[in-house]
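One structure, pasted below without further comment.
Only one protein chain is missing; all other protein chains are in place.
On to subunit A.
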(Lines give C-alpha, C1' and ligand atoms only; values in the text may rest on other atoms or scores of the structure.)
Protein backbone atom coordinates (compact mmCIF):
# COMPACT_ATOMS: atom_id res chain seq x y z
CA UNK A 1 0.00 0.00 0.00
CA UNK A 2 2.80 2.46 0.85
CA UNK A 3 5.41 2.93 -1.85
CA UNK A 4 9.15 2.96 -1.15
CA UNK A 5 9.23 6.76 -1.50
CA UNK A 6 6.21 7.19 0.79
CA UNK A 7 7.88 5.06 3.46
CA UNK A 8 10.99 7.22 3.18
CA UNK A 9 8.98 10.45 3.58
CA UNK A 10 7.18 9.01 6.59
CA UNK A 11 10.45 8.00 8.26
CA UNK A 12 12.07 11.33 7.37
CA UNK A 13 9.34 13.31 9.10
CA UNK A 14 9.42 11.01 12.13
CA UNK A 15 13.16 11.56 12.48
CA UNK A 16 12.43 15.27 12.80
CA UNK A 17 9.96 14.80 15.65
CA UNK A 18 11.25 11.68 17.45
CA UNK A 19 12.24 12.44 21.04
CA UNK A 20 9.63 15.21 21.24
CA UNK A 21 6.55 13.01 21.39
CA UNK A 22 5.20 14.77 24.49
CA UNK A 23 5.54 18.27 23.01
CA UNK A 24 4.05 17.38 19.66
CA UNK A 25 1.34 15.27 21.28
CA UNK A 26 0.36 18.06 23.65
CA UNK A 27 0.10 20.53 20.79
CA UNK A 28 -1.94 18.04 18.76
CA UNK A 29 -4.44 17.71 21.61
CA UNK A 30 -4.48 21.45 22.28
CA UNK A 31 -5.34 22.11 18.64
CA UNK A 32 -7.89 19.30 18.54
CA UNK A 33 -9.73 20.62 21.60
CA UNK A 34 -9.57 24.26 20.45
CA UNK A 35 -10.55 23.72 16.82
CA UNK A 36 -12.96 20.84 17.32
CA UNK A 37 -14.33 21.19 20.88
CA UNK A 38 -16.77 18.27 20.48
CA UNK A 39 -13.78 15.91 20.54
CA UNK A 40 -13.33 16.70 24.24
CA UNK A 41 -16.18 14.30 25.02
CA UNK A 42 -13.74 11.46 24.47
CA UNK A 43 -11.22 12.82 26.94
CA UNK A 44 -13.35 13.41 30.02
CA UNK A 45 -10.73 11.69 32.14
CA UNK A 46 -8.52 14.73 31.49
CA UNK A 47 -11.11 17.01 33.10
CA UNK A 48 -12.96 20.06 31.74
CA UNK A 49 -9.79 22.12 31.41
CA UNK A 50 -6.83 19.77 30.93
CA UNK A 51 -3.59 21.31 32.14
CA UNK A 52 -0.24 21.24 30.42
CA UNK A 53 0.96 18.16 32.34
CA UNK A 54 -2.11 16.17 31.32
CA UNK A 55 -1.77 17.20 27.69
CA UNK A 56 1.92 16.29 27.70
CA UNK A 57 1.27 12.89 29.28
CA UNK A 58 -1.61 11.91 27.06
CA UNK A 59 -0.05 13.49 24.00
CA UNK A 60 3.11 11.50 24.58
CA UNK A 61 1.15 8.24 24.73
CA UNK A 62 -0.60 9.00 21.45
CA UNK A 63 2.57 10.04 19.64
CA UNK A 64 4.50 7.05 20.98
CA UNK A 65 1.84 4.84 19.43
CA UNK A 66 2.35 6.70 16.15
CA UNK A 67 6.08 6.03 16.52
CA UNK A 68 5.39 2.31 16.84
CA UNK A 69 3.24 2.53 13.71
CA UNK A 70 6.14 4.20 11.88
CA UNK A 71 8.48 1.41 12.95
CA UNK A 72 6.08 -1.28 11.74
CA UNK A 73 4.35 0.52 8.90
CA UNK A 74 4.36 -2.67 6.82
CA UNK A 75 2.28 -4.47 9.40
CA UNK A 76 -0.07 -1.98 11.00
CA UNK A 77 -2.88 -4.45 11.60
CA UNK A 78 -0.76 -6.72 13.77
CA UNK A 79 1.08 -4.06 15.73
CA UNK A 80 -2.00 -1.88 16.35
CA UNK A 81 -4.30 -4.80 17.21
CA UNK A 82 -4.43 -4.05 20.96
CA UNK A 83 -5.24 -0.40 20.23
CA UNK A 84 -7.86 -1.48 17.71
CA UNK A 85 -9.47 -3.62 20.45
CA UNK A 86 -9.34 -0.67 22.86
CA UNK A 87 -11.03 1.65 20.37
CA UNK A 88 -13.69 -0.90 19.43
CA UNK A 89 -14.59 -2.09 22.91
CA UNK A 90 -13.80 0.76 25.29
CA UNK A 91 -13.20 4.09 23.61
CA UNK A 92 -15.69 3.73 20.74
CA UNK A 93 -14.63 7.03 19.18
CA UNK A 94 -16.96 7.79 16.28
CA UNK A 95 -14.97 7.24 13.07
CA UNK A 96 -15.74 10.77 11.81
CA UNK A 97 -13.36 12.13 14.45
CA UNK A 98 -10.22 10.60 12.98
CA UNK A 99 -10.04 13.03 10.01
CA UNK A 100 -10.20 15.85 12.59
CA UNK A 101 -7.14 14.47 14.42
CA UNK A 102 -5.39 13.99 11.07
CA UNK A 103 -6.05 17.61 10.07
CA UNK A 104 -4.62 18.85 13.38
CA UNK A 105 -1.64 16.50 12.98
CA UNK A 106 -0.91 18.00 9.54
CA UNK A 107 -1.14 21.51 10.99
CA UNK A 108 1.29 20.56 13.80
CA UNK A 109 3.76 19.11 11.27
CA UNK A 110 3.39 22.06 8.90
CA UNK A 111 3.80 24.72 11.59
CA UNK A 112 6.91 23.06 13.03
CA UNK A 113 8.65 21.82 9.88
CA UNK A 114 7.58 24.79 7.70
CA UNK A 115 9.98 25.01 4.74
CA UNK A 116 10.96 21.36 5.22
CA UNK A 117 7.37 20.13 5.04
CA UNK A 118 7.23 19.13 1.39
CA UNK A 119 4.07 18.20 -0.48
CA UNK A 120 5.37 14.62 -0.69
CA UNK A 121 5.63 14.46 3.10
CA UNK A 122 2.13 15.87 3.52
CA UNK A 123 0.75 13.32 1.05
CA UNK A 124 2.59 10.37 2.63
CA UNK A 125 1.53 11.30 6.16
CA UNK A 126 -2.09 11.83 5.15
CA UNK A 127 -2.13 8.37 3.60
CA UNK A 128 -0.29 6.83 6.57
CA UNK A 129 -2.48 8.42 9.27
CA UNK A 130 -5.62 7.51 7.32
CA UNK A 131 -4.34 3.93 7.23
CA UNK A 132 -3.89 3.98 11.02
CA UNK A 133 -7.43 5.30 11.45
CA UNK A 134 -8.78 2.49 9.25
CA UNK A 135 -7.03 -0.12 11.40
CA UNK A 136 -8.17 1.47 14.66
CA UNK A 137 -11.84 1.40 13.59
CA UNK A 138 -11.79 -1.89 11.72
CA UNK A 139 -13.12 -4.03 14.58
CA UNK A 140 -16.00 -1.65 15.40
CA UNK A 141 -18.52 -4.06 13.88
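General observations
FYI, a contact is a pair of C-beta atoms (placed from the backbone, for glycine too) under 8 Å apart; a residue touches a chain by one contact, two chains touch by 3 or more; residues count from 1.
Keep in mind that, in the parts below, contacts and distances are computed from a predicted model.
Of the names listed as "Trafficking protein particle complex subunit 2-like protein isoform X1", "SEC24 homolog B, COPII coat complex component", "Fetal beta-globin" or "Dynein, axonemal, intermediate chain 2b", the one that matches the UniProt record for the absent chain is "Fetal beta-globin".
The residue from A:7, A:40 or A:112 that touches the chain not shown here is A:112. Touching residues on subunit A toward the chain that is not drawn are 27, 30-31, 34-35, 103-104, 106-107, 110-115, 117-120, 122-123, 126.
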